[in-house]
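Some notes on the structure that comes next.
So, chain A:
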Amino acid sequence: MESKTITITIDGKTYRTQEGLTIMQAADQLGFHIPRLCYHPKLSIEGACRVCIVEVEGAKSYVASCAYPVMDGMKIRTNTQEIRRARRDIVELILDNHPQDCHTCERDSNCELQRLAASMGIRKRHFEGERKKYDKDLTSTSVIRDPNKCILCGRCVRICSEVQKVTALGHAHRGFQTVVMPAYNMPFRDSVCTTCGQCINVCPTAAFVEKVYTQDLFAKLNDPHIVKVAQIAPSVRAAIGEAFGLEPGRAMEREVAAGLRRLGFDYVFDTQFSADLTIMEEASEFLERFQGKGKLPMITSCSSAWMKCVEQFHPDLLENVSTCKSPMSMMGALVRTYFADKIKRDPKEILSVAVMCCTAKKYEASRPELMVNGLPAVDMVVTTREIAWMFKSAGIDLLHIKGEDFDEPLGLSSGAGAIFGATGGVMEAAIRTAYELYTGETLMDIELESLRGLAGIKEGKVTIDGKEIRVAVAHGLGNAATVLDMVRKDPDRFHFVEIMGCPGGCIGGGGQPYAGINSMPLDEECLKKRAEALYGIDRHKTIRRSHENPDVQRLYKDFLGRPLSAKSHQLLHTHYKAKEPRGIIPQELKVR
Partner candidate 1 sequence: MIAAEDKKTALKEFMEKARAGAHPESQLIAILHRAQELYGHLDQAVMDEIALTMNIPTAHIWGVATFYHYFNLKPKGKHSISVCLGTACYVKGAAQVLETVKKELKVGIGETTQDGMFTLGETRCLGTCGLAPVMMIDDKVYGTLTPKKTVEILQSFYKK
Partner candidate 2 sequence: MTTPLDTIKKKRAEAINRILSKGYLSTKRVYVGMATCEIAAGSKDVMEVFESAIKKEGLTDVYLSQKGCAGRCNLEPTVEVVEEGKIPIKYGKVTREMARQIIDQHLKKGEAIKEWTIK
């Protein structure tokens, strides 16, 4: 529908704008940045914080610009003494019920509330009184919930139900006693939370943060008796620059490798290597299923949040999920076996650390069935944010450090391993390999544009040896639910489905750097640039197909035998089972 051009007045000057926009959208386009807090462009309009109020001539009260539509002839004032004071008082009311521990807070200097308070010029407190006092929930492996820091903007509730369709969180109680919590105020650990960490990403304060292992890690890195091994996920390198003030989109893999060594790691491996390995196993598994041995469509299994999600929300489809472990856990398994053998050390003496873009990987590391010979495949998972902080804390200047290569024998990767981090990447990588494994011919046109980009659900087709393979890609657990409903409705519609738990794939993971001063969390432009960084890595590699990775080939030759061998099954594959509490995805539940 074509929208009409209308005329509005903002702060005394007349502008043309489009009908159908909200005041905030129109103002944004015209260069007026109205302060805001609960608003998030990806989520429904809440209109709750009232920070974005403006004066509209003729209205008896202030209007929330995020919700109010522009109308022809409307006279808007965004910056009068009165409205500034009202906004100031509102932000102060929020602060009055907020801990005053900015200096010891994890989000110090990275906090939207703090920035807002600063821009309001709050210098004196007028209304201090009783403050909320709740216990922190430390039970989750991944996410810490601190209701004291919560300002009830509801972004976490909205992303959890609207984008992820998990609805682990809700507003409970009411009025001054309102708290965002899981059902029955149960420990986070026991809830349907998939540990994806998107609540952390959208939280303007520190009401949600990841469970932090930095101090433990520092301590362990100082232990001379153990071998310290790190692996880093593709998406970490695509985003960590942002934590150092760089524009999104700069790939920093060699810098990170160098930085990790300076932190004290003895070996720095690349999760992209095990991504290549995953592709070998997964593509082989798919071809087996495709040839009649197993259920189709096959659904990918590398996203940990998705793993927990499928067990709680979609137990009817467990058989469709690939038995492949995630690249992180494959790497962990190899570190404890193949690599330990190589360096002739007791696997117990190896500290296996994963640097991930993801909070759910912390949960994955705790899954008992992923243990290798009684040891966890990964001892500790730290997020991009944690490692960036560690670098800074240790005085490692990632911007000026000289890049280094990853270590052998688990450090070399193909371009296919790199694009794992972006939605559609696993599928693209798998097709590159599956094609050749099936036909014996090399797929030449390897950049599958139809599987790239941020569309919620992407569908594609490839023809392998005259047979059509129909694939689908979904990112974010909400889109996943939609694709799975398609699968339930028509089991033959797809052969292969990629699901990533987070919006954008791993690049939008729950452990990535916080949004900056001028960007919102989950900003699409930012996600696109991170994805582009990964596709750039792929483009610049000479090896772009997983099966061409010589170190992977050597691994099979020396250790595993062949894909899907007994050894592979023992080390690289896993199983799933339905878990309680059951997750529920409502048909059409609006968040109120």
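Keep in mind how these were chosen: all candidates are chains of the complex that A comes from, given by their letters.
We take it that a residue touches a chain if its C-beta (ideal position, glycine included) is under 8 Å from a C-beta of that chain, and two chains touch if they have at least 3 such contacts; residues count from 1.
No experiment lies behind these values; they were computed from the predicted model shown.
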The one of 1 or 2 that touches chain A in this complex is candidate 1
Which part of chain A faces candidate 1 closely enough to touch in the complex?
-> 161, 167-174, 181-185, 191-192, 581-589
